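One protein chain is absent from this view; the other protein chains keep their places.
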Amino acid sequence: MIEARGIVKRFGAFTALDGVSVDVPTGSLTALLGPSGSGKSTLLRVIAGLEQPDAGEVFLDGEDVTRRPPQARGVGFVFQHYAAFKHMTVWDNIAFGLTIRRRPRTQIKQRVSELLDLVQLSGLAKRYPAQLSGGQRQRMGLARALAVDPKVLLLDEPFGALDARVRKELRLWLRRLHDETHTTTVIVTHDQEEAMDVADRVVVMNAGRIEQTAPPRELYDNPANEFVMSFVGPVNRLGDTFIRPHDVELLLEPNGSTQEAMVQRLVHLGFEVRVELVRDDGETMSAQLTREQVEALELQHGQIVYVRPTRQTVFTD
Amino acid sequence: MAASADGLSAAPGARRSLAPGLSIGLSTLYLSVIVLLPLAALSWKAHGWGAVSTPQATAALRLTLGLSLAVALVNAVAGTVIAWTLVRDRFVGQGFVNALVDLPFALPTIVAGLTLLALYGPKSPVGINAAFTRWGLLLALLFVTLPFVVRTVQPVLFELDREMEDAAASLGAGRFTTFQRIILPSILPAILSGVALAFARAIGEFGAVVLISGNLPFKTEVVSVYVFGRLESGDSGGAAAASVIILLISFGVLLAIGALRRWVTRHDR
Partner (left out) sequence: MIAKYALRFAALGYLAMLLVAPVGFVFWRTFEHGVGPAWDAVTTPDALHALKVTLILTAIAVPANTIFGVLCALAIVRHRYPGAGVVNAVVDLPLALSPVVVGLALLLLYGRGGWLGGHAIVFALPGMVLATIFVSLPFVVREVVPVLREIGTEQEQAAATLGASAFQTFRRVTWPAIRYATAYGVVLTTARALGEFGAVSVVSGRLVGQTESLTLYVQDRYQAFDTTGAYAAAVLLALLAVATLLLMTRLKPKEGIQ
C-alpha cells in the first residue's frame, strides 16, 4: 500500500507537483497517466526516494518513508532508457542487488537463472547491454528490479523508447507478470491506450495535479472533467457539450433534434470506419461506425446526413 | 583519391584536384623536415651503447621510471578527485579553479620549477626544503602533469548517465558501493588515458626539474638531465643512445596502457 499526502515539488520557478495526494492499493497495478510536464514521473520518483519533496509525506505499508533514501525503501525501479550497467554482463546486471547484499553465490545463481527464464533472456546471460535490443534491455531492467523482491515496483515510461509492436508485446507481458506475482505496481505513461490496457486503476494527472482516479472503464464512461474526457479518448466538442464519436448516430432523414451535416471523408480502419463530417453551422466532427452500419446507410463522400448524439456530456464547474 | 567521399576530389576540374595534393604534400613535407629528419639523425647517430649501461645511466633510468610511475599513480587519484569536484560539486569560484587546472599547460616549465624552488627550497618561508631531494623532483613532476588526468576524466564524468546511479540506489547500493561498482568502472578508461599522458610527460620533463633537483648523479638525476650532461661532455653518441632507450621504454609502456584501456572497454564492442 502506497500513500502520498500533499506532495509539493518545485524545480526553480516551475511547480511539478502542487499538493498531490494518491493511494495505491496493495497488489494493484496503477497507472499514472498524463501529458509531458504533468508531474507523473516526478511523483513516481518522489515515491521511490529519487527526489525529495518540498512538502508532503510518503508512506509505504503505513511507514513514513519520506526522509528515507531509495536504498532503504524496498522499491524496484525501471527506467525509460533502461539505465543498464553498461560495463556488466546481463547476468551481473540482474544479480547486482543480490551481490551487494552479499547473498550466497548459490542463492544468487538460482534467483538470477529463475529471472532470466521469466524474462526470456536465458541465452543472453553473458552478453553486454550494448549487444541487446531495446526490448531485451528493458526486460533485463525488469528482471534486475525484481531480483531483490521489492515490495513495490515502479516503472517510469518503461516502454517509451521502444517501437510500437515491442511496446504492445511487453505491455501484455507485464500484465501477465503482475497477475502472477501481485506485486504492488505503479506505471507512468503518457499513452492512454497503454494505461487503459494494462492498469486496474488509472490516475490522470495534469499540470501537477490529479484530475481523476478511477478504473479504466469508469474513467472513460464518467470522466470528471473536460481534460480527462479529451485525454482518455477521442471526443467531439460542440460548445460546452462533449460527444464520443461512437455516441454519434447518423440518420438519412431529419428527425426532430437532429442536425444536418455533410460527409467529408470516410476513413476505413479495419472493422471500424471513422466518418468525418461538416455540420451546417460549419463545425467539424467525427463519428465512429462499424462497417455494417456504413454499408447499411450507403454512406458516400459529399452525402448529406442527419446527426444525433445518443449520449452527451456537459461539465458543470 | 579515387573513391573519396568528399566533394572536393570527386568534382571535375584541375583546380579541385590540386587542393588535396597541396595540403597532403605540404604537410607531409613540413612534418618530414621538422620532425622525422631530426629523429632519423638521432637514431642513426646513436652509438656508444656502453654509455647507456653505466651505473650512472641505469640509476638515472630507474629513478626516472620509478618517479614517473609514482607521479602517474598520484595523478590517477588526485586528478579524479579534482575532476569530481569540478563536475559534481558546486561552489563559489569553481570557474576559477577550472581555469587554474590548465595553468601547468600555460606556464613555462622553468618558471614552474623556480616557483616550487622558491616556496619549498633552501629559502623556504614555510620551512620545507625539498631541493636536492627526490621529493623535490616529485613535486616538480606533479606540477607539470596535473592537468592530464583531470582533463581526460572531466568530460566522461560530465556525460555519465546519472540514471545508472539512480538504478543502483534503488537496488540498495550506498554511495560508496555505487562509486566502486558503477562510477569507477565507467571512468577507468579515461583515468588510464590520463595516466598514460602523465607518464609520457613525466619521463621527459626537463625544465621543471633542472633547478630543484640539483641534478645529483645517482640521487636526483633523471634521464633528461643525464642526456644533457652527456651532451655537455661531448658524448653526443651516448646521449643519443640513452635517448633512444628511453624512447623505446616509454613507447612500450604506452602500448601497454593502451592495451589495458582496450581491455577495460571491451564491453563496448
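Letters A and B name the chains as they come in the text, with residue numbers starting at 1 for each one.
Everything below uses one rule, namely that contacts are C-beta pairs under 8 Å (C-beta built on N, C-alpha and C of every residue); 3 or more make two chains touch, one makes a residue touch a chain.
For clarity, every value in this text was computed on a predicted model and none was experimentally measured.
Taking the complete complex into account, the chain left out of view touches B. From the options B:Leu137, B:Val227 or B:Ile257, the residue with contact to the chain not on display is B:Val227. Although one chain is not drawn, the whole complex shows that of B:Val52, B:Leu146 or B:Ile257 it is B:Leu146 that touches it.
For subunit B, the residues touching the chain absent from view are 1, 4-9, 11, 15-16, 18-20, 22-24, 26-28, 30-31, 34-39, 41-42, 44-45, 78, 81-82, 84-91, 94-95, 97-112, 114-116, 118-120, 125, 139, 142-143, 146, 154-155, 158, 175, 200, 203-207, 210-211, 223-225, 227-228, 231, 236, 239-240, 243, 246-247, 250, 254.
Criterion: only the chains that are shown with their structure count from here on.
With centres taken as mean Cα positions, subunit B sits 53 Å from subunit A.
Within the complex formed with subunit B, the subunit A residues making contact are 48-50, 69-71, 75-77, 79, 81, 83-89, 96-97, 100-101, 128-130, 141, 144-145, 147-148. Subunit B makes touch with subunit A in their complex at residues 161, 163-164, 166-174, 177, 181-182, 185-186, 267-269.
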